[in-house]
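Excluded from the complex is one protein chain; the other protein chains are retained at their positions.
Order of writing sets the labels: A and B. Residues in every chain begin at 1.
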Amino acid sequence: MVEWNKRHLLDVEELTKEEIQQVLDTAKSFKEVSSRDVKKVPALRGKTVVMLFFEPSTRTRTSFELAAKRLSADTINIAVSSSSMSKGETILDTARNVEAMNVDAIVVRHGSSGVPQILANNLKSSIINAGDGCRSHPTQALLDMFTIKEKLGKLEGIKVGIVGDIMHSRVARSNVVGLTKMGVEVTVCGPSTLIPFGIEKLGAKVCYSVEEVIKRSDVLMLLRIQKERQKENYFPSIREYAMEFGVNAERLKKGKKELLIMHPGPMNRGIEISSDVADGPQSLILEQVTNGVAVRMAVLYLALGAKE
Amino acid sequence: MYKKGIKMSSKLMDSDLVRRAIIRIAHEILEKNKGTDQLCIIGIRTRGVVLAERIAKAIHEIEGKPVPVGILDINLYRDDLTLVDYHPVVRETLITFDVNDQKLVLVDDVLFTGRTIRAALDAIMDFGRPSSIQLAVLVDRGHRELPIRADYVGKNFPTAIKQNVKVVLNESDHQEDAVYLEENN
Partner (left out) sequence: MMLLIKNAKIVNSDGIDDRIKDILIQDGKIVKIGENLKSDGADIIDAKGKFVSPGFIDLHAHFRQPGQEYKETIETGSAAAAKGGFTSVFCMPNTKPPIDNIALVDFIIREGKRVGLVNVYPVGAITKGQQDEELTDMFEMRRAGCLMLSDDGKSVHNSHLMRMALQYSQMVGILISEHCEDPLLSKTGVVNEGYFSTLLGMKGDPAVSETTIISRDIELAHYLDCRIHFAHVSTKRSVELIRRAKTDGVKVSAEACPHHFSLTEKEIRSFNTNLKVKPPLRSEEDVAEIKRGLKDGTIDCIATDHAPHSQEEKELDFDQAPSGMIGLETAFGLGITELVDAKILTLPQLIDKMSASPAKITGLSAKGKIAEGMDADLTVFDSEAPWQVKAAGFASKSKNSPFIGKTLKGLVLATICGGNVVYNVE
């Protein structure tokens, strides 16, 4: 392991294979911290971490907040509705205001791709991307990699299928980029209208048959299908989606017995995933949540101690 | 990693001295704690872990009973995290036993300012409330900055503050056991 030199975490794309490995190794140490009775270490004592969320989020925000708190950092939540943005204050105004209060890291989520990059270009704080537009959700991809590696012992050579609305999913995009970098074979699956142009160039295979993907995968990652997409005519009906692309216990029988099921949440039970699968023995969904805290601790620890 | 020839150095202990020191410390620990009941050994990464395992092995050979060994990474508890340029690499802490009401022996290679031990004490307290904590080190080189002393010492070496004491152990450094005194320029 080497000295960490990235103050920001903006995208998985900018991390090397070795750096991803380092985050995962560091996260392992922090997972142990979260399993103690006293779930707190003084590593970031005196640091201030701000959660600047322009989009509602409970899971990711809570996970980051717990991560920062377990490292003894002080945390503040700032939820900005996009409506107050239209009152003339730009994102940069908001972020500069936050930074003027001497914060050390800003964890940002925004509905528009590239906002973390824009903040990083203009501010001195560490910027951690907690999801931007349809672009990137690096900590989710890292925690997914951590979970797979913890379960299967390795990433190289593993086959992962990602099923759902690939086009509008930052989780899918980050995972395609991150997993392929680690030697995982990724297949994306969903209605053709929700598979974005050029995804093959990012290293993913495309398959329109969920059963085919179930057959060939070691891990199946299901994505939330948003009902608004149906209203935009990306597919005919939720009913047809559930029939063609939904995963249930019956369908899983076509795959390996040890096929693992993941979902970044929140789930639409009965649509992309049935309850017997979500709660079944193959499901890693709650472990993903547990690992999320450890991975985010690792990211905050590394970024706030980066040497540039 | 220790690299030969970069600095002027002299050998303070050879492998025989190291071996004898460890056996003596094992005997002293057993004597002071009247056996292995409630006894646990915790090594501080990296070389403290190697020494802890050797001490535990020696105790096992002497008493015929195993003692649990834990691994402690104190980096998250360092008091200079806000001062250093970059955060040190953190590795896993592995303490699989309950520390409550146990007699813990912390093991490190060199006792110097005492700050590492301070961090280790903080870390252990986060795991529970041991009945006692003792400290074993291979080398005590003086220059304490905190009121900390070792219960078991392999060898005391008065050093100048600018000098550096380097411990080399077979398991961690892939070289023959030795302790060197290096002159910093």
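In this text, contacts are C-beta pairs under 8 Å (C-beta built on N, C-alpha and C of every residue); 3 or more make two chains touch, one makes a residue touch a chain.
Remember, it's a predicted structure, so these values are computed and weren't measured experimentally.
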item	value
Contacts of the hidden chain among displayed chains	A
Options A:173, A:263 or A:296, residue touching the unrepresented chain	A:173
Residue, one of A:24, A:118 or A:142, that touches the chain absent here	A:118
Residue among A:66, A:202, A:238 or A:259 that touches the chain left out of view	A:202
Full-complex contact with the absent chain, from A:15, A:91, A:160 or A:242	A:91
Touching residues on subunit A - with respect to the absent chain	13, 85, 88, 90-93, 110-115, 117-118, 121, 132-136, 170, 173, 196-199, 201-202
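In this text, only the chains that are shown with their structure count from here on.
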item	value
Between subunit A and subunit B, centroid-to-centroid distance (C-alpha), Å	40
Touch list for subunit A against partner subunit B, complex	1, 3-5, 22, 25-26, 28-30, 32-33, 36-38, 40-46, 71, 301-302, 304-307
Residues of subunit B that touch subunit A when the two form their complex	73, 75-77, 81-82, 84-94, 122-123, 126-128
